[in-house]
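A single protein chain has been omitted; all remaining protein chains appear in their positions.
Order of writing sets the labels: A and B. Residues in every chain begin at 1.
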Amino acid sequence: MSDYRIKGETGEWEVVIGLEVHAQVTSNAKLFSGAATAFGAEPNTQVSLVDAAMPGMLPVPNRECIRQAVRTGMAIEAQINKWSRFDRKNYFYADLPQGYQISQLYHPLVGEGSLHIEADEKAGIAADKVIGIERIHVEQDAGKLMHDQHPTMSYVDLNRSGVALMEIVSKPDMRSPAEAGAYVRKLRSILRYVGSCDGNMEEGSMRADVNVSVRKPGDPFGTRTETKNVNSVRFVMQTIEYEAKRQVELLESGGTVDQETRLFNPDTGTTRTMRSKEDAHDYRYFPDPDLLPLELDDAFLAECRESLPELPDAKRARYEAAGISAYNAGVLTAEVESARWFDALLETGAEPKAAANWVTSELFGALNRLGKDIADCPVTPAQAGELLGLVADGTISGSIAKQVFEIMLETGDGAAAIVEREGLKQTSDTGAIEAVIAEVLAKNPGQLEQYRGGKEALFGFFVGQTMKAMQGKANPQVVNELLKKALG
Amino acid sequence: MTDLTNLTVAQIRDGHRAGDFSAVEVAEAFSANVAGAKALNAFIVETPDHALAAAKAADADRAAGTLKPLSGVPIGMKDLFCTNGVQTTAASHMLEGFVPRYESTVSQKLWDAGAGMLGKLNLDQFAMGSSNETSYFGNVISPWKRNDGGPNLKERAALAPGGSSGGSSAAIAARLCPAATGTDTGGSIRQPAAFTGISGIKPTYGRCSRWGIVAFASSLDQAGPMARTVQDCAILLENMAGFDPKDATSLDMAVPNWEAALSSDLAGKTVGIPREYRLKGIDPDIDAMWDAGIAMLKDAGAEVVEISLPHTKYALPAYYIIAPAEASSNLARYDGVRYGLRDLPQGAGLQDMYAATRADGFGPEVKRRIMIGTYVLSAGFYDAYYTQAQKVRTLISRDFTAAFGTCDVILAPTAPSAAFGLGEKTSDPLAMYLNDVFAVPASLAGLPAMSVPAALNREGLPLGLQIIGKAFDEQGVLNAGLAIEERAGFTARAEKWW
């Protein structure tokens, strides 16, 4: 149980959150036409006669959109409905050319599933939690209205009209902004693993309708508001914080919450009533007579299942089983690109734990510094594997490895070649090391006396001096052994 | 030389092929008839140039030896089919001036087969009506007149050509075109054919692509041909039907060679006579024609059995829920934003613009049906009306399946009356709806059905017999139609007064 509470004048309130996430399905063409879906095209260029709802135009569903929604459903372990239907949701708006949206109300493609969010003390999520998912259905996106181009007119661009969306409807299972944030992040991660949505919230590929209500703990659900089209994790959390507070204040001052549609203002972090769709509550859903029921056969479903990649939860478990810390496993699996990069590194034979440590500290640190994504990482997993291999077989030490890595980033050269060229090979030559140790002991008689007098902590000092004298190239294990002998 | 406009499609095709006349002569003859028949108001737009260009191409193809199935045949196009570069209105003010930049699949197939277009034919607005009186461009007047009036034909009562394909039926009956396209949602091909003494077939749902046809009720709409003979219907249908990947409900089946397989020998066939279609108090001429039709089919070798379609009486009420529900949604796209009429009162916002545009752009019957459809789909009524109607539709479909266990085709009247006078039923929408009582059941079940002229009634007006077939069995329907056509010897035509 989350103990996120709003402290009101009459006591503590619990917030109840459900999210309807609209995720743009990754496909070349639209859900019911052959027009392109790419972002950022000239207005009304990616519009077919079908998308503009010219008289006599008919929809024919895009197989890939159905496939991606099914794969997404499988990824959240949901029931896949082999028989589903498209329904029309009827309302009038300038961005909705048909006067109805083709959606799925009565028989959605995907039924109940679930999604796990992990405990996160820092964020205030005390324990792992399972968030129920009610359904996923496929529907058309609307066009776009622009209000600031003309003093008395709004402009309609239908490029988005008809693009396939998955609406992923959660159960009202979340109880804090942090849980909702974790849910959206996790959902986004899964969608990107599956490849069914690019998860790009800035371009509107993913946006959430946020349903919020408040109640006294133990009471039945209160009346909810729905804040539309919230397009970042941070805004989702802000919406919940604002709405929960607003509703508590409203209720405590004797008012009631209206079941209404609201809009979030990112500039102020507040929400307000949406004026334009107030009277559109009677959507007159009915099965789209232009489309037959959607029936999926076993071969189609089998292909969907076989094409699913390893998903974050499974990958994380596998990493932990390989000895990687829970924290690192979480970091490595959060983004599909990092996980894929890391898996490629493991395939080179790198030792999982050392590799995980190196990626999360050295590699991510370097990328951060360079302002780069893992996708355009200057070092390939194979090159990194070579570097880690040199450390593992004792050719170079960990500190030399850092030096080599820097050179790799600058030059793009291979680790072994750099070690060879720069003479960074670690030595285990006992004669050479013994000579250096003798020198070090001779130069530091004071410390030697103190050590022999019982101050054993100075052992590290002698290791450091020896390594320094050997420019880091001595095998630390051999140094340790020989020093112990010499210090007697 | 014979009057080319008296020729059937088959005669034009064959005569042109044989070199008896040129396609240009044919096109010019029909275009002249069209131009001379303004009084019928059958056309919204006349396109003699289109017909002439196709005719010239046909003559060139003949010279080159590359004739197509419909080379030299000019036809009329119901103004519900979108035609590239030619105004398409669905007989509404809403789409007045709308010029599509695309061609419907069915019309494209006809042009590809060599046909030419004489013009866009008038119809009931958005195909909603049974008398052609709901057109924004004025009603079509049937060429037929009752024989009970004075000597002056022109002054006798104007009759309805049927609807919604009333422009098509009137134009063919008046020899303005040898054939035309129609669409049938609840009888819109068959009833006007019956009213004007011509033939028309609605094929199995899905045979003809709906792509590019202004939608009325998607689960019912089917295009089909109207012509003077059964053979002509077969020829036209062969060139209209066919799989279209752009229509998700299109049938992915080969188009049979219906014309070649025409046969009026019904030996071994069984004809079902539905008991429930014997309505009390119906015009005795209708029953007499029906009985004559039964005799004709027996004469053609068929066995006749009585069958039962128990849910017949519920077909019309179910239709008047399902069709308006679909229409209310299909017609939502006419909003004044992207094409068609925009009515923007001073200072109006978007929603006011919608309301004003739709009030102005739709006629009373269209509004009535949108209102009914909106109501039956609205919150709290959906199950009681729409779901119930779709369940009844299942039962109606099952009735036919059961009946076809004992017969091959069904014979019934096409309409419960001959053509009525313009204005006679306009004050009572329900009375108008009831005229489709025999046509609607086959529509609800998606079955092929045709009307062939069988007799004249006491007033000298044509009556049609309807043949309903099994799904995909257009051939059985056409063959039975041919057997009636041969025996009925229907040669009557409207005396020219226009």
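Convention: contacts are C-beta pairs under 8 Å (C-beta built on N, C-alpha and C of every residue); 3 or more make two chains touch, one makes a residue touch a chain.
Note that contacts and distances are computed from a predicted model.
J.: Select, from "ABC transporter permease", "Biotin synthase auxiliary protein", "Fe-S oxidoreductase" or "Aspartyl/glutamyl-tRNA(Asn/Gln) amidotransferase subunit C", the UniProt-recorded name of the complex's unshown chain.
T.: UniProt lists the chain left out of the view as "Aspartyl/glutamyl-tRNA(Asn/Gln) amidotransferase subunit C".
J.: I'm checking contacts with the chain that's been left out. Which of B:30, B:81, B:102 or B:195 qualifies?
T.: Here the residue in touch with the unshown chain is B:102.
J.: Any idea which of A:15, A:78, A:115 or A:156 touches the chain not displayed?
T.: Hidden-chain contact among the options goes to A:156.
J.: Per the definition of touch given earlier, which of A:47, A:237, A:257 or A:436 contacts the omitted chain?
T.: A:47
J.: Which of A:146, A:321, A:382 or A:435 sits in contact with the chain that's absent?
T.: Checking the options A:146, A:321, A:382 or A:435, the one contacting the hidden chain is A:146.
J.: Which listed residue, B:38, B:391, B:458 or B:496, touches the chain dropped from view?
T.: B:391
J.: Quick one: which of A:6, A:263 or A:469 touches the chain that's been left out?
T.: In the complete complex, the chain left out is touched by residue A:263.
J.: For the chain that got dropped from the picture, name the residues of chain B it touches.
T.: Residues in contact with the chain left out: 97-102, 204-206, 211, 219-220, 245-246, 248-249, 251-252, 311, 313-314, 317-318, 320-321, 328, 332, 335-342, 344, 348-356, 358-359, 362, 367-368, 370-372, 374-376, 378, 384-385, 387-395, 397, 429-430, 433, 444-446, 471.
J.: Could you please point out the chain A residues that touch the chain left off the display?
T.: Counting over the whole complex, chain A touches the hidden chain at residues 27-29, 33-36, 42-52, 54, 60-66, 85, 92, 94, 145-147, 149-158, 263, 274-276, 279, 282, 284, 287, 291-295.
The criterion applied here is as follows: only the chains that are shown with their structure count from here on.
J.: Report the residues of chain B in contact with chain A in the complex, numbered from low to high.
T.: 81-82, 88, 90, 95, 98, 100-102, 104, 210-215, 217-219, 245-249, 325-326, 328-329, 331-333, 335, 337-339, 350-351, 354, 374, 377-379, 382, 386
J.: Name, in rising order, each residue of chain A that touches chain B in their complex.
T.: Touching chain B: residues 49, 52-61, 88, 90, 92-94, 97-100, 154, 156, 281-282, 284-286, 288-292 of chain A.
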